[in-house]
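Certain chains of the assembly are absent from this excerpt, and the rest are unmoved.
As written, the chains take the letters A and B, and residue 1 is the first residue of each chain.
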Amino acid sequence: MRTSPRRWWVGAIAVCAALWGGIETAGVFGEEAPPEDEVAAAPETPASELDTGANAWMLTSSALVLFMTAPGLAMFYGGLVRRKNVLSVMMQCLFLMAIMSLVWGLWGYSLAFGDGGRWIGNADYLGMRGVQMEAGQAPMVPGLGIPRLTHMVFQGMFFIITPALICGAFAERMKFSAMVALMVLWGTIVYTPLCHWVWAEGVLAFGADGAFAGGALDFAGGTVVHISSGFSALVCALVLGPRLGYGHDDMRPHNLAFTSLGAAMLWVGWFGFNAGSALAADGLAASAFVVTHFSAAAGAVAWSVVEWVYRGKPSVLGAASGAVAGLVCITPASGFVQPLPAMIMGAAAGVVCFIACAAVKTRFGYDDSLDAFGVHGIGGTLGAILTGIFATRAVAPDYADGLLYSVSEGGPLLVGQIVAVVVTAVFSIVVTLVLLKVIDATIGLRVSQEDEMRGLDLSEHGEEGYIFTG
Amino acid sequence: MKKIEAIIRHFKLEDVKNALNEHGIHGMTVQEVRGYGRQKGHTEMYRGAEYTVDFVPKVKIEVVCSDDNLDRVVDTILKHGQTGEIGDGKIFISDLQDAIRIRTGERGEAAL
């Protein structure tokens, strides 16, 4: 990213022009020819015809991934906070659905998926040029059976949920304005490059020219979504500091019924997330669907059983958390592993994330309110590494076997996976830290003590979650 | 007049109400409370965190009655509120200076 700073300004200026002068900028409104390189690309792949089945599945998957953020995550996270903050969490999810979509449409997609080299995209798709329909035709994604519009909106749903996951770390105390500023910047500066590195032949893409350590396999977002959000979440938790009364006051989840239902919605939506990442409705999509399901299942069982053994009772919060941990862990691997290894991955995630949430957090004393780091950071890291072990050419012949199947291929792959984890984590941590410091110095990060005690629903949004009297 | 406040178990409410009714006590006011006492609470676990919950859900009945009816009310509550296990609750009795029926303005025992 640092190698092409000029591009940022190009992008920013172009987008402003597109937006404010847009009515005149005919190109934005569809009368200009698609950008040159897109046209050039077309002849290379004359077979890129619309596959209505693929498109049907990808549109469905897009809806499913949005469904994950809200109602899914909104309900999952909303149930975990105290009553007085339930709306603030839902507002974060809902507002991120809105604001991140605009960012994605205006410049995010272009920076992430523009064909701009190893570090960052370019301005080709700014303001949806080259993505939107032209002369009644929707430009296709070369080599795939789906329009670029479909690809754009599917990927845009990831751009929503990733920052929403981070909200778990600073729930119940962050200013809404600071949250908005953080996420717009984070999405632009952290997410879009990462996305480009991993999924647009960038420096972390497996087999890409000049990729670090040969690049890494990440089918649906272990690095891009979970490690990035998880480690950024940890930074947020540390920088903001614990909630008032943390460790002393009653901070039990106020509505575990919501949390259970939200977890189930995440599970259902995750099929779009992972199986949709096949970008087709083929056997690979089915395989990704299956391993996602089995990993979630194994994660839920594993976390519950560990609780059962160590604490005497399996809890529904444990089962829900385990399912999510399993889903996180299988995400990078979902297009590369077989069903039984998926069960093993899910089970491992259930156990490891339980330890991360129950033991590690307690020991270090940071207040990651809803365990965004414990589940997404740790679960994502575990998934990235296990992908290096369980990946198999039986599922993805064009990639590589993991360590279990081939030492010669799996060894380097595992190194690539670990390098990708480290790069992603370090990059996320550093930029997030800088962003938080800047926001703290300008807007301020935390609400006042009085507002925090009164609850963010009232102090930040002037509303109450439930009014059961009368 | 007397005011009788009884803290009892939830599932005894129906019995106590019916018994009072049978004994001619046709008015009472009830509220949800949480009690702390000899009866132990419990612990709850949420991921890493363990919470000790000392308060136990109870129901509080308030009955206002004439001095004459006091014993009847107390006995009825004692009889129908009892399980014999720790946590059955308490009855508190205090004097009441006056009672008024809002609808009519009637005062004293006529208001009950």
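Keep this in mind: a residue touches a chain if its C-beta (ideal position, glycine included) is under 8 Å from a C-beta of that chain, and two chains touch if they have at least 3 such contacts.
What you see is a predicted model, and the numbers here were worked out from it, not measured in a lab.
Undergrad: How many times does each labelled chain turn up in the complete complex?
TA: A x3, B x3
The rule is simple: only the chains that are shown with their structure count from here on.
Undergrad: Rounded to a whole Å, what is the gap between the Cα centroids of subunit A and subunit B?
TA: 53
Undergrad: Which bits of subunit A are touching subunit B when the two form their complex?
TA: Contact set of subunit A toward subunit B: 250-253, 307, 311, 313, 315, 317-318, 321, 354, 357-359, 361-362, 371, 374.
Undergrad: Given the complex with subunit A, which residues does subunit B contribute to the contact?
TA: Per the stated touch rule, the residues are 44-49, 51.
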